[in-house]
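Report on one structure; see the data block that follows.
As you look at this complex, bear in mind that one protein chain is not there, while each of the others sits in place.
All chains are identified by letter, namely A and B, in their written order; residue positions are counted from 1 within each chain.
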Amino acid sequence: MAELEEELKSQIIESLNLEDIEIGDIETDAPLFGAGLGLDSIDALELIVMLEKFHGIKIDDPSQGKDIFESIKTMAEFIRAQKA
Amino acid sequence: MNTAYIIADNMISSLGFNSSEHVDKLRKSQSGILPCNNSSLYPTPFQASLIDVSRLNQMKSDIDFVDKFTKLEQLHILSVRDCLSQANVDLSSEKTLFVFSTTKGNIDLLSKNYVGGIDTKRAYLHEMAKAISEYFKNPVNPVVVSNACISGVLAVNMAKDFINSGFYDNVVVTGGDLAAEFTISGFQSFKAISENPCKPYDASRDGITIGEACSTVILSKNANGSNILVAGGGSSNDANHISGPSRTGDGLMMACEKAVAEGMVEVSNIDFVSAHGTATVYNDEMESKAFNWLGVQNIPLNSFKGYWGHTLGAAGVIEIVASVHSMRNNELYKNAGFEQIGIPESLNVIRAYKKDQVDIVLKTASGFGGCNAATVLVKE
Partner (left out) sequence: MSKDLLILAHSVVRSSSILVNGEKDFTSSEQDFKTFIKEAYRNYDLKYPKFFKMDSLCKLAVIGAEIVIENSDLAEISNDRIGIVLMNRASSLETDREHQHTIDDRENYFPSPATFVYTLANIMAGEIAIRHEFQGENMCFVLSEFDVDLMHQYVSNLFESGKIDACLCGWVDFDDSNYESVQYIVGENSSKNITFDVCTTKEIYNVK
């Protein structure tokens, strides 16, 4: 079950150009925004592209992103729910 | 010593090919934004303000060697030529400078679907500028200002400075950008484009409308019968975020303060604020804070974006030209698309066309990269 979570971590590092951060540095339940990884509004939009490109899920309303991208855990839950 | 007069102008957009066609439609509050279903520009339908292609094809037929020029270059040539019919300016003089204002220039040349046959090196902005200034036999190296959405206002400010310093007698400022697939796809990825025609300052605004335009002003040290001067200018950076506007409006406020001080006008004497008003939630919020801070909240204000969308590098120029006509005709144009105020601090958004004395105008712009710029226009 944790495979998707690990995959998301590596996709985030790649898509958001997170230098000096490795998969092991990202905790599954830790907040992605705010203090955590220092992500900003452009990163949030980039995560929307990432979901579409790698997982085939389209988000039209960017305000939905706030809940979905809270943590790796919430992202994975969202993807599983969409695919179920 | 300030003698930078605006002696000729042109606007090309969805509303027409010269300034008087635009003024007619501004008086009738008639927008040029329409649904667009051109999949070569974007896979799904969207709203846009586009220049009439069949009319362009007629208009361009008497340009010499027209096939040697891209669509945007043809527009620049038509726009400058219309200005020359209004004022006698020697473009072949070393005392005449061309300043181009654009964000993306001939960006359509980068697409693998481009079929026009123009050398792709003209995607370099200075190559585009050179092709046009050479068409007009201007001997000076043209200058391109490419500073996001404040390019046009910066270019006019620079033209004023270079006339007042005596470097040039005449400066032709011409701004243009296309509604290209490149730009539309980018703003779509930013979720910045509204599904409906943009509604600056309105409670239900939810994004921009892309527009294409080309617009020219000629500034001269000689009045040539004009009584409108570019009196002051200023710019600034929010130093906050590359794509999000300042949360306080400090950058825009500072640019306005500099323009007002240099223009030697009192804020309370401003008759009209020609604002940027892109109709994104955050930009218009930011402007409302800056304008209240500056103290222009009760002065009639509009954004022209509801007529021709956000025309990027052309925006500053075409909106200055529209403001000049507001001054010449002593009239205020409605903020198209606006119904109900929806900004944190109130502004006096113009709800209907009306006649009014307009002698002093503050024009502003803000853009990606955190930049802001302002110009003060004064009637003598």
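Here is the rule we use: a contact is a pair of C-beta atoms (placed from the backbone, for glycine too) under 8 Å apart; a residue touches a chain by one contact, two chains touch by 3 or more.
Model, not experiment: these values are computed from the prediction.
Listed residues B:L34, B:I242 or B:M264: the one in touch with the omitted chain is B:I242.
From the options B:G16, B:G152, B:G207 or B:G234, the residue with contact to the chain not on display is B:G234. In the complete complex, the residue from B:N38, B:N57, B:N141 or B:Q357 that touches the missing chain is B:N141.
Even with one chain removed from view, subunit A keeps its contact list with that chain: residues 15-20, 38, 42-43, 45-46, 49, 52-53.
Seen across the whole complex, the unshown chain contacts subunit B at 43, 103-105, 107, 110-113, 123-127, 130, 141, 143-148, 150, 154, 158, 161-162, 165, 167, 181-182, 185-190, 234-243, 250-251, 254, 258, 262, 367-371, 373.
The definition used in the following text is that only the chains that are shown with their structure count from here on.
Between the Cα centres of subunit A and subunit B there is a gap of 38 Å. Residues of subunit B that touch subunit A in their complex: 189-191, 241-244.
Taken in their complex, subunit A has these residues touching subunit B: 40-42, 45, 48-49, 62.
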